[in-house]
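For this view, one protein chain was removed and the others were kept in their places.
This part shows subunit A:
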Amino acid sequence: MASHQEPFTPGGVEDASRDPPSPASPTASFYDMSDDEEGEYSTIRPSKTGKGVKLLYTKSKVYVHPTPSAKDNIPGYVALIQQKPGRTDSISSPPTSPGVGSSLGGRRSAETSSLLLAWVPESSLGAASEIYSKVDMFESDSPPKQSCLVPPPPITTTHSSSLGTYAFAVPLSEVFSVMVRPPNTGWWFGSIIINTRGGDSFPPLFFHDSECQSTIAQRRRLQRENFSIGAAETGGVFWGGDQVISWLKKYVNVERSGQEPSVFLIEPNEADKVSFGSGGKPTPDKVKNVLQGKHRDEPMQKKPQNPGDAVTKALTQARWNFLEKMAQVTTFTRRTAQNLAENKNIPPQVRRLMQDPQVQTVSDEFDSARLYLARWAMGIAEQSEKERSQRIWTAKDVLEMEESEVGEFEVLDMDSQGLSLADRRKPVTLKEWNSYFNSATGRLERTPDEVKERIFLGGLHEEDGARKEAWLFLLGVYEWDSTKEERHAKMNSLRDEYIRLKGAWWERMVDEQGTLEEREWWKEQKMRIEKDVHRTDRHIPLFAGEDIPHPDPDSPFAEAGTNVHLEQMKDMLLTYNEYNRDLGYVQGMSDLLAPIYAVEQDDAVAFWGFVGFMERMERNFLRDQSGMRLQLLTLDHLCQLLDPQLYDHLQKLDSTNFFFFFRMLLVWFKREFSFPDILRLYEGLWTDFLSANFHMFIAMAILEKHRNVILEHLKGFDEVLKYVNELSGTIDLQSTLVRAEGLFRRFQRVVEAIDKKSNFPAPTVRQRLPQPPSPSAAKPGADGRPRQGSSGGGAGAAASASASSSGRARMTTGDHVAAGVGAQKERVISPELRALLSRELPKLDKTEVRAHGGGVAS
């Protein structure tokens, strides 16, 4: 990134071969303004002799985001600068835009060319940074009275002339429009894009308002004086970009586009106004609509400010950002499009759109672009959540999140230890772990539940070895009430047993024991394990190496080589194949073993940990897939109960088989989260603290997070599957855990409410509530699956229909549940759902595994 951050040098020592320096105008006095300052600015160099330009307004912590990675962000200042008119001397060049200034008096156009809208990186300011910071903090609507002079930034009219650096200073006369995207608290930073009359766009400037002292101070001031922190220009909460618009308004004519309310036209001429403006004299309604960011033809109505709208907004904005911008705003240039179009990360459909902005978008193309944009918008949302989760979650955060996502949330009370929720969400260190045990006997001195709660909420420390010990309790290798000595003895006998089992399959291989069928099975299993181990978590340093020759020259991996840990993995999985011959090794198991081995790094210990894990996971791997079917069905019921609107939509997409969650459920999100996140997730799930099936709530939390995208953008089973598959690597764990917890508590309350209702017949007055004609529709069908037709059916569908007809774009899950509970007294909690309340580990009966395992046990 060094090349991007290369600062412009105020003294003008830039590469002179590219742009010859312009002579300064030593005669012009600083505040002089002439009337004819139109022209070609792209070749103008900063004055070498000028003593500086006047910094009228500036705002700090305005970033350029050169890459999607936050670490590449470049902080800087956006500034409105008044320069000496003499600086611009290429009067002979033809004006870049003939129409400019025609609608306004000469004074204004003069000002527009002597005023520069600039962005300068912090790193380039040097001594001037003090002045910038002072002007930033200047607490007044008008510029500071004494002139604050700063070195003149290099003037640019195109993005290309600031190549290699993001700094720019563009004369206002050259600014065609400023596009604003107000911030959405907790989701993204507000940003502006400056479009020039030449048809160029500068990279978006992002206002990190929470870091910007002046914005914070201004918000405080607004609150103190007006009891509101509304943004004057752009709507919503006051933010940095809003202020930029109000600076501009002090000097030039700024008109909000009626067609595209996010666009503010600078000094528009008549033609511009016709194209983009409000289209004739604005009526009060039109103005209000425009100010509220609504479509111009919409009648006035109160706009509900539901925080849950964030995703919709993200998507609307995303669409706007790429598509509408390209299709409608003609200032979007080919060159900017080209930059984006050359980005290999953008799918070809979108790239094509960008290469030809005028193209009539074929609906299919739009579909692909739509999916891409939906993902992109969620990516931003995830990024922002990740940033939030850098800190420990406080009760307030939980509350906020739950309010915005799934309705109100009951914050856990302080526990008896007096630990706050924030403290309890800190990882358990080895020291804390050891303190749970009697130092003499090594027996646990807390209840297992207390310990489990701590691990559920906070996880275990990543590095200090707490996991190595605690996991063996969580996985059932050690009893919670054992003494140190008992554990020692147990481990010794387990080690012996591991060696015995390992010897058993080894002999099997060497002696070719058993029936032909058995031998075939073993050969096949060995091959399968071999193949899978060589493609399991190879990006983890532990498994990456290929430093030892393969012991079996006939292996397909003989040439690639192997490493000691891969060989241990194979041994453990073959030993499991021996240990549980009813089931044997099935694809996906290697994914489950890897984290345990990585933590324990001792094959015998890891093996028994894995055996413990497999006890609960066995059902996922049965030949008849009955365990997976059950879980997918449970997810179906859970979605139906907690989010009927989403369920309804999925039903229309033929997606209620929930097959798109198959991978997540089979290997417990192993392919979705990073390796370190998986360790944290698994230890939480192993506690069975809220539910032995808490992973279902993790799944539901992921689904809920993306519900709006699914509702609005996904139009078929294949799209849903693709979208969900591609969430891999984008999901923030911390917030997902919190959301899952909230969903569980909500679920618990709904079940309680329904149980209560079924005990007490509803009062007759309830019958007057609008109800669907077929109250029996939601009763379980013969297959035990509640039927809730999308067309005529259950109260869930009715609830969402009535909600949308009452003008509310979206209900929170809480609303759905409330509506569902209120309107549908027949709602039944299926046995699958009720099982979710249990903290009892679901284990399969041995006979069941024998019947459906698909292994070769005699």
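In the analysis below, a residue touches a chain if its C-beta (ideal position, glycine included) is under 8 Å from a C-beta of that chain, and two chains touch if they have at least 3 such contacts; residues count from 1.
Simple rule for what comes next: contacts and distances are computed from a predicted model.
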In UniProt, out of "phenylalanine--tRNA ligase", "SAGA-associated factor 29", "GPAT3_4" or "Putative Ras-related protein Rab7", the chain dropped from the view is recorded as "Putative Ras-related protein Rab7"
The one of A:586, A:679 or A:829 in touch with the missing chain is A:586
Sole touch to the unshown chain from A:147, A:625 or A:758: residue A:625
Missing-chain contact among A:536, A:645 or A:708 belongs to A:536
Residue list for subunit A contacting the dropped chain reads 348, 362, 364, 524, 527-528, 531-532, 535-536, 538-539, 556, 560, 586-588, 590-591, 621-625, 628-629, 632, 654, 657, 659-660, 662-663, 666-667, 671, 717-718, 721-722, 725, 854
